[in-house]
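Apart from one protein chain that is not included, each protein chain of the complex appears where it belongs.
Right after this comes subunit A.
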Amino acid sequence: MITTLTDTTASAVDKTMTEMRETFGENTIGRVLTLIIISTEDIEEPLEAAIAASHEHPARVIVVDADPDAETSGLDAEIRVGRDAGAGEIVILQARGDVLWSLDTLVMALLLPDAPIVTWWPENAPSSPVHDVLGSMSQRRITDSAACADPLGTLKRLRRGYASGDSDFAWARLTRWRGLVASAYEVPPVSTPTAIEVAGTEGDPSVLLMATWLEHTLGVTASIVPPPEADPDFAGVHAVRLVREDGTIELSRVSDDSIIMRLPGDDQGQHVTMPRRTLAELVTEELRRLDPDEVYGEVLGAAFSGIDDPATFASGKPAPQDVVVADADAVAATAASAAAEQLAEALESRPQAHLVLTGGTVGTLTAAALPAALRAAGVDMTRLHLWWGDERFVDPDSSERNEVGVRKSLLDVLREQDGLPARNVHIMPSPADGMSLEDAAAWYGQQLDQMGGDEPFRTRGQAFFDVLLLGMGPDGHIASLFPQHPGQENVLASAVAVTGSPKPPSERISLTWPVLNSSRHVALLVAGAEKAEAVRDAHAAVDPWAVPASAVRGLESTIWVLDEAAAGRPAG
C-alpha cells in the first residue's frame, strides 16, 4: 500500500499514516525504533536493506531526500505500509528549498514515541555525525566510509568528529572476520603472535580497522600488505596471518563465499563458509545493539591521531602579509576592494562564493564600503552567500548585533538593488528564534555543514569560505574566541555557544577554529593605537590560547589591513 502526498506537512503525513493503519488493520504497536535514512542517488538499495532488517527489527523508516537548490520550497511525501514495507512502515520525505533549514521539525512529528532513533548515511558521511541536525537527535549514527568518495579521508574525519554512538559499516563488515580471527587465536598451543599481517587494498577502511584492532589489542605490530597481484582492487580484508612460534595461522578469502584457514603444518586447510556481508545484514547487525560500540571508538581512535592543539588548523599555510594604510576608513576601503576582487575571482570557477562578515567599528565600515566595491569588481550577487564569524545572542534588533550594524548599509542595499537572494543571508539566530543558546549555535553549525562546509572544515588543504573578514579586540580576540577562555576549546562543532564572554554581552555564538581556518582568503581589519600591542603579539608565534588572532590563516592568503596607529608605523 503506497500513498503519495504533494505539498504537504509532517503532521498531515502523520495523520495519513494513522488512517492507513486503521484502514488496513496494520498494527502500530511493536515498532522498536525509528530509522532515518539520509537519501542518496539510489534510495531503493538502502531501502531494500532496511526492509530486510525490519524483519528482525520492526522499524519506522524515514527517508529524508533533500533538494536545497529547488526553486520552490515545500514537502512531498510517500508512505508505504503493509506488503510494500516489510515488517515496518516507510515514509519518504522529499524536502525542497527552505524546508531544509528546519529538517529536525520535519521528522519530529513522525518519530515513534520514546523509541530509539538511528540515523544512517548510506553515502556521504558527515564529518561529525553527532553534530548533524538529525544525527544529534539519534542514539546511533551509522556511516559507510567505504561508500564515500575518499574512504580513508572520510574515516579520518569520522575519527576527528567521533562521538560515542557512532559506527561505520567498514567495522561491521569485519564482524565475522574478527570472530574467526579471535577463534584462530585460540588454536592450541595458544601464544601471542610475533607478527601479524593483514592483506588487503591500501585505502580500504576495513583493512585499516582490522590491522588497527589486532595491533591495538594484541600489542603486536600489524602490517598491511597488498592483496594478491591478480586482484589489486580486492575489496575488504583478503587475508590475516598470525605468525606464531609454532608456525603461521593463515585465514584467507578464496571466494565471495569462503575462507580457508591453514594451521601450521596443514597445507590443505579447513574450509569456512563466510559469505561477504550484504547491506541488509550490516543494517541488521547495527540495529541489534543500540548502545555505543566502545571497541569501535577505541580502534578508530588508534587508527588516526586526533587534533588536540587548535594551532594545527593554522599551520602549513602562507604567512600573513601586512598592508598599512592611513586610517580606519582606508582600512575599510582597502579590505572591501580586496574582498570584492577575491569574490569575483571565486565566482569565475565556482557556482557560489561565500563571504564571512564581522562586526566592530572597522567591520561595519568595511561592510558599508562593500556594495560599491562588489559592483566595481563585477560580482554576481545572486550567487553570493553571506555568513557571520560571530554574533551576540541578544534581541534581533539590538544595536549590539553585528548583523544590525550592517543591515542598512549592506544587506538592504544588496537585496534591493543587486538581487542578493534573502536565503543567501545566513544570519545567526537570536533569542527571538525560540532556541536556546546551545541549540542556536548547533543550528548555525548545521546550516554551514549542510551548505557544503562539512568536508572542507575538517580536511586539510580544503576551504569552504572564499573570504573571511575578521576584526580583532585589544585583547587579541577574534570572532568570539577569547584568550584563555574555555569557549574556544571546542574544535568538533562548527559553531559554538560562548558564555561568560569577557566582553559584554556575555552570550554569543562563534565559529570555531577549524571553520575559521577554512577560508581561501583571510583579512584581519584593525585600526587604533589601543590594538597595537595585540597586533604585535599576533605577529609572533601561532598561539590560539593566548592570542587568538595569531591562529587564523587563509589557505591562499592572509592579510592584516592596519591603520598607522595599529601598525605603529606609517602607511606605505
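Simple rule for what comes next: a residue touches a chain if its C-beta (ideal position, glycine included) is under 8 Å from a C-beta of that chain, and two chains touch if they have at least 3 such contacts; residues count from 1.
Basically, contacts and distances are computed from a predicted model.
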| item | value |
| --- | --- |
| Protein name as given in UniProt for the chain not displayed, "Multicomponent Na+:H+ antiporter subunit B", "Acetolactate synthase", "Aspartyl/glutamyl-tRNA(Asn/Gln) amidotransferase subunit C" or "Glucose-6-phosphate 1-dehydrogenase" | "Glucose-6-phosphate 1-dehydrogenase" |
| Residue of A:Arg80, A:Arg178 or A:Arg553 touching the missing chain in the full complex | A:Arg178 |
| Candidate in contact with the missing chain, chosen from A:His216, A:Arg407, A:Arg460 or A:Arg536 | A:His216 |
| From A:Leu5, A:Val32, A:Ala163 or A:Ala235, residue that would touch the chain that is not displayed | A:Val32 |
| Selected from A:Ala109, A:Ala195 or A:Val295 as touching the chain missing from the view | A:Val295 |
| Residue numbers in subunit A that touch the chain omitted from display | 27, 29-30, 32, 55-58, 172, 175-176, 178-183, 185-192, 211-212, 214-220, 257-259, 261, 263, 266, 270-274, 285, 289, 291, 293-296, 302-303 |
